[in-house]
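The other protein chains are all here in position, but one chain of the complex has been omitted.
As written, the chains take the letters A and B, and residue 1 is the first residue of each chain.
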Amino acid sequence: MKALADSKANKYFLAAVLLIAVLIPQVITSPSIMQILILTLFYAYLTSSWNLVGGFAGVLPLGHSAFIGIGAYTSTILYLHYGLSPWFGMLAGGVLAAVIGVIIGIPTLKLRGAYFALATMAFGEGLRVLVENVDTIGPLKVNGPRGLLINLTGNSFIDYQFTSKASYYYIILALLLIILLITWLLMRSKIGYYLSAGGEDPEAAAALGINVPRYKVMAMAISCFFTALAGTFYAQMFLYFYPKSILGLDMSFEIAFIALIGGRGTILGPVLGALLLRPLNEFTRIYLGGILPGMHLVIFGLILILVMIFQPRGIQEPLTRLYRRILYRIKGS
Amino acid sequence: MALLKVENVFKRFGGLVAVNDVSLTVEENQIIGIIGPNGAGKTTLFNCIAGAFPPSEGKIVFEGSEIGGKKPHQICTLGLSRTFQVVKPFASKTVLYNVTVGAFAKTNRRVEAEAKAIKVLEFLQMDDKRDVFAKNLTLPERKRLELARALATEPTMLLLDEVMAGLRFSEIEVMIELLKKIRAAGVTLVIVEHIMQAIMALSDHIYVLNFGGLIAQGSPAEIAQNQEVIKAYLGDDYVTVED
Partner (left out) sequence: MSGTALLYTDWLDEMEIIFESLLNGLLMGSIYGLTAVGLTLIFGVLKVINFAHGSILMVGMYAAYWCITLTGMNPYLAIPIVVPLMFYFGYFMQQFVIEPVFKVEKDVREPITVIIVTTGVWYILDNLALMIFGAKYRVVHTSVTGKLFELPGDIYLLQPKVYGFILTFISGLLLFWFLKTTLMGKAIRATSLDRDAASLMGVNQYKIYRTAFGIGTAVTGLAGCVLVPFYSVYPSVGIIFDIRAFIIVVLGGLGSIPGAILGGIIVGIIESVGAMYMPSTWTELVIYGLFLLLLFIKPTGLFGSKHDF
């Protein structure tokens, strides 16, 4: 990572990647390809948020979809009932998610990691069952399994609604850059050092003066906050969602898969993982889904197992090595 | 005033009494040795002092305040640091990273922590290893890393749990010199060690534990003569009456 920031060539490379990312919507006109790209960035963003706990703090959260749901429901309910702009609703959802994340984290992050994994999973599933069985919370409509529909207003920044896919693309790209920057800054700070130390060996970390559970809870709060922002994004992009689409196990597990395949606990791992898996996921679903339903998930599982056996630190490792070699060769010539 | 005072400490695990009514005193800038056969309760006593678990009974006072029952991270922040018998490096991180984690105990800024870590590494003559991943170190290097990390927290007192076990003769010599240097820098040391040559060369005062209880204390010369100690180590058969 350090090498990525220091050398001049790296800066050029990053600038080039960024430029391409910014120009893509100007070149690509197909809405379905744009959709795939947006979802890829969406998952890269989600996984990067997850990575703050699941990667750096060395524990395994398996219920992050719950926080996506909290974000989507909070901003949408506030918008539908009180007309609050989803931009503010998004922040409210983030804060609520962080608070809930802390409440779950405090008792469980002190224990062996298995408890945290199971507690987050039970919370995620429990929340889905709850929402599916609730039509209203007090005066607020939740609509149970039918979900929520946001009325179309056309192009309106204050309503977080846009007619062009490109706008959504830029929003999620910006969110992704923000989380990557925050991750990068965190990793170079005391918090980052303490998180990694606590994740690797909690006992040794405590002996060096680190209150390990406290730092894990802190990471959980940050992670949940940013995860919830993605929920609002999802709601505003599709203008419709229901419990099964954003809550539940599948999304939680997919995030964890992307992180592990890409490279858990690295800054670029989640992005690389999403770039590989999301398009693959879409294409296998489109081309194999009709003949062999479930085939894309078998492929997913197989990739996961093979990568874990042969590249336990994820695909980011061989890719960075390849990049360095190319760089070396260019410099040599 | 004594820097550390352990008063009538007991530690029981179920029916087993691992530490039995131990009292000891450590003065500032001393090197205190704790010896005893395997299973004598040395590491358990260390764990009580460092906060890995609370003592069942008794008082532990460090710099005038009670620390018995405090958490390890709180005790470290008070200036009492420790190393582990089985070394625990952050294996996937570099040596510099490992030591920087320790140095963050006294600062919030990475640049300062890193500078501090480099100083400690230079002090322990291992700054040439700073970019090596901890998992690629040899055992003596890992032991030294463990020491460096603890030192980087700027402790007033260090508890060293068998930092010499598994080292070769020449490596032990080096370690003895390092520990003398650390003391000269103003750090009080309490060492648990099996290697007599080292403990005799270093300690100002030695406590001997057996079956959880204190059986003797004194200067290295006194301990070497003590019949109780010889019996504890070698069994009754080996105690010979000197004429």
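Criterion: contacts are C-beta pairs under 8 Å (C-beta built on N, C-alpha and C of every residue); 3 or more make two chains touch, one makes a residue touch a chain.
Bear in mind that the values here come from a model prediction, so they are computed numbers and not experimental data.
Within the full complex, the chain left out of the display contacts the shown chains A.
In the complete assembly, the contact with the undisplayed chain comes from B:Ala91, out of B:Val17, B:Val61 or B:Ala91. Touching the chain that is not shown, out of A:Leu23, A:Leu111 or A:Leu185: A:Leu111 (per the contact rule at the top). Within the complete assembly, A:Leu260 is the residue of A:Ile191, A:Cys224, A:Leu247 or A:Leu260 that touches the hidden chain. From the options A:Val102, A:Ile178 or A:Leu297, the residue with contact to the unseen chain in the full assembly is A:Leu297. Summarising the interface, subunit A meets the missing chain with residues 54, 58-60, 104, 107-108, 111-115, 117-119, 121-123, 125-126, 129-130, 132-133, 249, 253, 256-257, 260, 264, 292-295, 297-298, 300-302, 304-305, 308-309, 312.
As a working rule, only the chains that are shown with their structure count from here on.
Centre-to-centre separation between subunit A and subunit B, using Cα means, comes to 44 Å.
Contact residues of subunit B toward subunit A in the complex are 50, 52, 71-73, 76-77, 81-84, 88-93, 97, 100-102, 104-105, 108-110, 113, 149-150, 153.
Within the complex formed with subunit B, the subunit A residues making contact are 188-190, 193-194, 196-197, 200-201, 203-212.
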